[in-house]
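A single protein chain has been removed from this complex, and every other one stays in its place.
For subunit A:
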C-alpha cells in the first residue's frame, strides 16, 4: 500500500514538472502546424512534421549570423571578464592597504546602480570617445564587448575576491621564494586553484550576456551585428505576427540554451546557488 502511494507521488511530481514546462511544449508543437491546425487545437501534436516555418524563421531572423554574433560576443567578453577580474581581485585581496580597500568597495557599491540610470550618459560618453579618438565604440562588436566587461566585472571581482580570501597564502609565497614573478605566480599557482569560482563566474555571465537585450539594442544599429535577442525583437516587430513561424523562431533561440543546460546542468545549479548566497 505504501509503495503504491510513493509511486503515485513520483508520477505526480513528474507530471507537475511537465505541466510547468507546458509553455515550452506549446511553443514547440505549434512551430510545425498550419494556421488551420493551430486554430483547431493548440495543444495537440502536429499532424505532420514540416520544417517550412523553421526555414522561413531562420531566413527572416538571419539566425546563423545572429547566433554567430551572440556566440562571439559572449565568449570574448567572458574571456576578458575572467582574466581581468581574477587578476584584479587577487591583487586587491592580497594587498592590504587603503587604496585596494577603496577600489574594492567601489566595485561593490556600483552593483547597486540599475542599468537604466547609466544607459543614456553611457551612450553620450561612447559617442564623445568615438569622436575624440576615432575608436569605434558604438555599433561594433568590440565596443559592446568593452561595455559587457565593464558591467559584469563588479560581480566577478566580488566572487573572486571572496574566494581568494579563503585560500592559503603559503603556496604563493613559496612560488615567490622560488623566483617566480607575480605574473608567473598568479597564472601558474593561483589561477588553477580558482577553478571552482571561475566556473561559477562563467556560468553567471553566459546567462547574463547571452540573454541581454537592452545594452545591445542601444549599442548595435547595423542589421548584420544583431545578437539573438535583438533579431528576435526585430523579427516580432517587423512583420505582422504569423504565429507558427514565430514559434519556430522562438524554438530556434531556445535550442542553444537547452543544449547548454543539458551539458552544464550541475554547474549551473551550483553556480546560481553560490552567486546568489554571497
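By definition in this document, a contact is a pair of C-beta atoms (placed from the backbone, for glycine too) under 8 Å apart; a residue touches a chain by one contact, two chains touch by 3 or more; residues count from 1.
Assume contacts and distances are computed from a predicted model.
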item: Per UniProt record, name of the chain withheld from view ["Sugar ABC transporter permease", "ATP-binding cassette domain-containing protein", "Two-component system response regulator" or "Electron transfer flavoprotein subunit alpha/FixB family protein"]; value: "Sugar ABC transporter permease"
item: Hidden partner chain, touching residue among A:9, A:101 or A:188; value: A:9
item: Subunit A residues touching the omitted chain (full complex); value: 6, 9-10, 13-14, 16-18, 20-21, 23-24, 26-27, 30, 38-39, 41-43, 84-85, 87-88, 90-92, 95, 100, 103, 106-107, 110, 112-122, 124-125, 129, 146-147, 149-151, 153-154, 157, 181-183, 186, 207, 210-214, 229, 232-233, 236, 243, 246-247, 250, 253-254, 257-258, 260-261, 265, 268-269, 272-273, 276-277
